[in-house]
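Can you read through this structure? Questions will come right after.
All protein chains of the complex are present and in place, except for one that has been dropped.
And now, chain A:
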Amino acid sequence: MLKVAIFGATSAIAQAVARRFAGEGARLFLVARDAARLEVVAADLRARGAASVETATADLAETGGHAALVEHARLALDGLDAALIAHGTLGDQKAGEADAGAMLRELGVNFLSPASLLTHLGNLMEAQRHGSLAVIGSVAGDRGRASNYVYGSAKGGLRVFTQGLRHRLGRAGVAVTLVQPGFVDTPMTAAIPKGGPLWATPDRVAADIHRAMKTGPAILYTPWFWRYVMLIIRLLPDFVFKRLKL
């Protein structure tokens, strides 16, 4: 029976991943900011077969609470086999351009906060010499673009951070995976037409993440074709890229 902690557990992708673990009878520890929503999600996972579901409410932007939170997870689950870090904000790019304070807050939630959690979780798993860590990045982190480089740079920082952490923890048998989802059909994107093949359901993406948390690849593009889309975007010469509205 796997013991899994999920941070940012009320997001659409995190819920879909948690359902897959629940269906296997896993023990779950969920963290999110809104207690009422967290309880709704926990009840769902219990009905779907989770052996146990425990919850903690926390504002994950407050990194000072992370050590205690990770210890709470370890005690509640009596160990920890896997953790998914799924919180984040898709902030207002324009606000981040005009106001350095807003920009720093965005970097705080999307880079400093997951980096802090990864450090606590990584040390725990290194000591027990097993475990799997996955964190949700973004294809926005693969190349800075005018439309979202504040958010993108936080996710890009996470890319290098997880790369190095993976290098370090590999010796202890701990896997670290950066998840790079493409466009996902969630409540956040309801206003956008979903005709094209680029849109994936949270469940489709969750199936990939769930598998990756067991096999531990370095980077997971989901759905798979985003690896090639982003490869092309990264390889575009600057004089071409500058002309594109992205």
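Operating definition for what follows: contacts are C-beta pairs under 8 Å (C-beta built on N, C-alpha and C of every residue); 3 or more make two chains touch, one makes a residue touch a chain; residues count from 1.
By our rule, contacts and distances are computed from a predicted model.
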Identity of the absent chain, which is to be given by its UniProt protein name, from "Iron ABC transporter permease", "Substrate-binding domain-containing protein", "FAD/FMN-containing dehydrogenase" or "Electron transport complex, RnfABCDGE type, A subunit": "FAD/FMN-containing dehydrogenase"
Which residue of A:1, A:40, A:231 or A:246 touches the chain not shown here: A:40
Residue among A:100, A:190 or A:232 that touches the chain left out of view: A:190
Contacts of chain A with the absent chain, listed as residue ranges: 10, 12, 23, 36-37, 40-41, 43-44, 46-49, 186-187, 190-195
